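The complex appears here minus one protein chain, its other protein chains still in place.
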Amino acid sequence: MNMTLTDIIMIVVSVFLLLIAFFAVHEKKLIKSVIFLSALSMLSVVSYVLMKAPDVALTEAVIGSGLVTSLFIFTLLSIQKKEDVQ
Amino acid sequence: MIQYAAILLIFIGLYGLLTNRNIIKIIISLNIIEIGLNIFIISIGFVFDGIAPIMTSVNNSSALIYVDPVPQALVLTAIVIGVGTTALGLALAKNIHSKYKTLEIDEVEES
Amino acid sequence: MKKILAFILTMGLGALVIISLSNNEFFPEFGMADLTERVSIEYITKGSALDVIFNQTNNPESGPANIVTSIVIDYRSFDTLGEVTVLFISSLGIALLLGGAAIPKRLDLNFKPNFMLRVGSRALFSIIIMTGVYVISHGHLTPGGGFPGGTMIASAFLLLYLADDQFRAKIKGFKIMESIAGSLYVIIGLIGLILADQFLENFLPNGTVGVLISSGILPVVYILIGLKVGSEISGIIDHFLTEEEVL
Partner (left out) sequence: MMNPIFLIAFPLLAAFLSILSKKLAPVLLLLIALLNTVMAIFIPMGIVGIGGFSFPYGINLYVDTYAQIGLLLVNGLFTVIAILNIKKYKAYSSVLLVALTGLNGLLLTGDLFNLFVFLEISGIAAYLITSSNKKPLSTFHYLVMGSVGSSLYLFGLIILYSMFGTLNFMDMIHQIQVASIDYTDLILPFFMMFVGLGVEAKLLPFNSWVKGVLKHSNTLSGPMVAGVYAAAISLVLGRLIHNLFLFEGKLYLVVVVLLVFGIVLGEAMAFASDDVKEILLYSSISQACITALLFVHGVIIWAVYLIIANGISKTLMFLVTNRAEEQTGNAKMDSLQGLFSNNKVIGIAFTIAALSVIGMPLFAGFVIKLNYLTVLAHLDQLVVIAIILLSSIVEGIYFIRLLIKLWYPKDTDIEPIKFHLSYKIILGLMAAVLLVFGTYSAPLNQLDNSIDQVSEEIEVIFHG
């Protein structure tokens, strides 16, 4: 089996993708679920780089894990603050 | 291998959509579907010994074997559309929480 | 129990899709995509019989050396116009949904940034802005372009929001920038219609492939998109981080 390095990394990445997605769905605490989502987004950046798509990797890195995660965190923080106020 | 993982990722997102009752979890499942779909779109354009579709001074001719640039252009659009819907979903989640004091769909007794 | 059943069902559906795709002989294997049968061979060779050579070919059908950018901005520029509208409508929607605050005030999260963080972030702010501007302006040569560059500029503002809990960017300025950049993009499209008989056509000469000042109006369009995306996402961040001033 001439498994070059990239083939091995691809298989590892796809296994991790499925694992982290499953954890993200099954996690009870919201903060952890958001962290798993951000990790999933970072993994998708790795898979874009492996599949020779630098443009998409850059966009997904900045928007996917950067912006989307911060929006989720801000929403959770403001909801947490409202619940503490009650 | 990545292509099959991407398709399964879409269906894990769908599974998350079906079983979760928390609004934030539903938005997370939507994002998982979009991430899986984007990886699938890029995976159909991959060519084994192709190079990134950018001409530089090193690989400077259009005769070289490139990866398919069209799915990458489509994914650029799909990512930003995903951000648009996610941001709207989160704004709605904040509104729902401030109006009904809960994020669980079953507890929101909307008539 | 219900969850396990649902999981088996969805995984079964996924396996069904995978099987039906794998024994569909028109659907290429993972790495076996043949570009000559696809539309993309035209985009790579830029429609010219002889090879496009970096730094040599003069005035090809579509200027950018980055083929993905040439598709996003030149061949399928109408998609990107729709794309910019999607971001515009979602930032408008967030202003509508979250914007009701009469006297908006910063959401006081329970962390007090110390003096060092506030000063340090000012320095980092300009570096991030510079990277964003670089990524936008070199969109037609290197990976990146309007969308990642614009988001980088917005993340610079995000840094200021996080580092200083009293900081509030001037929303009015973002709105004007967003509106002007968007309308300029449509007006460039209409000029293309008047000067060169089709909407969004590149009416300036393309120059040689790979030079910074090349591919006509496209870098200008990408800069406009970068500014628009940057101001819109900063507006979204501001709406997420402000709340009603409760007197």
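Structural remarks
Every chain is named by a letter (A, B and C) in the order it is written, and numbering of its residues begins at 1.
The rule we apply is simple: a residue touches a chain if its C-beta (ideal position, glycine included) is under 8 Å from a C-beta of that chain, and two chains touch if they have at least 3 such contacts.
Please read all numbers here as calculations on a predicted model, not as lab measurements.
Taking every chain of the complex into account, the chain not shown here touches B, C. Set against the missing chain, the residues C:Gly31, C:Gly93 or C:Gly207 yield one that touches it, C:Gly93. Residue in contact with the omitted chain (choice from C:Val68, C:Leu141, C:Ala154 or C:Leu200): C:Leu200.
Panel shows chain B; residues 10, 14, 17, 23, 26, 30, 33-34, 37, 40-41, 44, 70-71, 74, 77-78, 81, 84-85, 88-89, 92-93, 95-96, 99-100, 105, 108, 110 of it touch the chain omitted from the view.
For chain C, the residues touching the chain absent from view are 17, 20-21, 24-28, 33, 37-40, 42-43, 47, 61-62, 74-79, 81-83, 85-86, 88-90, 92-93, 96-97, 175-176, 178-179, 182-183, 186-187, 189-190, 192-193, 196-202.
Just so we're on the same page, only the chains that are shown with their structure count from here on.
Taking each chain's centre as the mean of its C-alpha atoms, chain B lies 15 Å from chain C. Put simply, the C-alpha centre of chain A and that of chain C have 19 angstrom between them. Shared interface positions of chain A, defined as residues touching 2 or more other chains, are 54-55, 59, 63, 67, 71, 75, 78. Listed for chain C are residues 66, 68, 143, 147, 236, 240, each touching two or more other chains. Across the complex, chain B meets chain C through its residues 1-4, 7-8, 10-12, 14-15, 18-19, 43-48, 52-57, 60-63, 66, 68-70, 72-74, 76-77, 79-81, 83-85, 87-88, 90-92, 94-95.
Chain contact summary for the complex, chain A toward chain B: residues 7, 10-11, 13-15, 17-18, 21-22, 24-25, 30, 33-34, 37, 40-41, 44, 47-48, 50-56, 59-60, 63-64, 67-68, 71-72, 75-76, 78-79, 82, 86. Note for the complex: chain A touches chain C at residues 54-55, 57-59, 61-63, 66-67, 70-71, 74-75, 77-78, 81.
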